[in-house]
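The complex is shown incomplete by one protein chain, all other protein chains being positioned as in the whole.
Per-chain numbering from 1; labels A and B assigned in written order.
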Amino acid sequence: MIPAALAIARVKFVLELRRREVIFAMLLFIAATIVIVHFALSGDTGAGSRAAAGMLWAAVVFTAVLGLLRTFAAEQEEGALDALLLAPIDRAAIWIGAALAQFGFLVVVEVVAVPVWWVLFFQAGGPSIGTVVVALLLANIGIALVGTLAAALALGARTRDVLLPVLVLPLVIPIVLAGVTATYGAFGEEVGGLRPLGFLALYDLVFVALAWGTSEHLLGD
Amino acid sequence: MRSLGRLSTTIPLVLSTILIPLTVALAFWWTPEDFDQGLSQKIFYFHVPIALTSYVAFAFGAFSAAMYLWKRTEVWDLRSYVGVHSGTIWGTLVLLTGPIWAKASWGVWWNWGDRQINVFLILFLYYCAYFMLRFSLDEGERRRSASAVFALLGIGLIPLSFLAVRIAQTLIHPVVFSTGGAAMPNSFLLTFLVGFAGMLSLMVLLISTEMRGKRTAARVLQLQRVARGEDA
Partner (left out) sequence: MEPPVVTLTECSKRFGDRLALRKATLTIAAGETIVLLGPNGAGKSTLLRLVAGLLRPTAGSAQIAGVDATSAPRSLRAGIAYAGHRSQLYRGLTARENLELHARLQGQRDLDITALLNHVGLGDRADEYIDGFSRGMLQRLALARATAHQPALLLLDEPASGLDADGRLLLDATLRAGLGTRTQLVASHDDGLPARLGARAVHLNAGSLA
């Protein structure tokens, strides 16, 4: 189960290293989103503001959806998904592998984007970066999980690319709520303390369980 | 079986015809006017039962989805679809009656600090996406499985949304029930319960009527196929 998932995730990383299809697009996209949200809030996201903190979450979620559009693309080109479905592996390994890859892509994007965001908006008096990093990591797990689930469900749909954001975004609203709360809390204000982080971990657990229970029905006919 | 099918529409038809007008009568002529909110509080007897009914319909849809994944019979797929469909119809009413109450109580059409209505909004968006998913897949086994899994995931989303909104919330919805039991006069509770029963029976009526339509349509399609000589 774990070795199979890792093998599948590894293939996806190798392909990304060779083709550079997803991560660059995600980086440009997150930069453009941050700029657009900044101008859309016309100055309310100035140095040190809470709006600037919240904006990161909007940008992360939309960027994740962009990456998710290519989740099973490599498996669809030559029908490799059939081979994975017939392999003597737990079928959960297929989406766990895909989710691991999505998680990795998100982390790479954030490693670049979060420091830049920090420098642009918080030369001084920003939220505590440790909390933001933990919240982002937990959120990445959840986003990658439910995103991969939705991408699996949308396989074979006529309007897959249009459909996927519509399926994913309502599912990740709780992540955004908790993530933003955690980030505000990291400004030193008393907003719930560790509870938002605990919630993000709970979210991940609930959807792992649900996805596990339905994984036999997720990808097949 | 046929008589049972008829009963499943007749009973809720009779019940809802009696109970919903009764709720109106009780709400306006029997229950005393609310201390604080005055006449505008009357919408409580409709808005809250409608919202609970909507949750029941979504729960029915999710339950039927689980049954479909277990039994793999088409009728559970239809039930699941009809449940979610009904849930979104009631949900639309929730999102229409909610702002009326909000305007009367807080002077704004939408209160982003109100926990329930925001959870409801997330859930409503989610189940609207169900229809997009379902109708962009070709009719068949794949569509039924994917719809069922999606309907089922909503069960995880409801409590998580409640928790998330609670963690993030700034304002508190006027809590009519305290956790220790009903803190309102008996007349309030009774009217509310009558309203809830009325809305529930109307929901059952709508679901069983739609199910009958769906089953008839499926039967017609099957007969057409037999007529074409496909006999399956």
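One rule holds in what follows: a residue touches a chain if its C-beta (ideal position, glycine included) is under 8 Å from a C-beta of that chain, and two chains touch if they have at least 3 such contacts.
Computed from a predicted structure; not experimentally measured.
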item: Residue in contact with the excluded chain [from A:L41, A:L85 or A:L120]; value: A:L85
item: Footprint left on chain A by the chain that the document does not show; value: 3-4, 7, 11, 14-15, 18-19, 74-75, 77-80, 82-90, 216, 220-221
item: Interface residues of chain B (partner: the chain not displayed); value: 138-141, 225, 230-232
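The criterion applied here is as follows: only the chains that are shown with their structure count from here on.
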item: Whole-Å gap between the CA centroids of chain A and chain B; value: 31
item: Contact footprint of chain B on chain A as seen in their complex; value: 146, 149, 153-154, 156-160, 163, 166-167, 169-171, 173-175, 177-178, 180-181, 192, 195-196, 199, 202-203, 206-207, 210, 214, 217-218, 220-221
item: Touching residues on chain B, where the partner in the complex is chain A; value: 69, 122-123, 125-126, 129, 132-133, 136-138, 140-142, 145-146, 148-150, 152-153, 155-157, 160-161, 163-165, 167-168
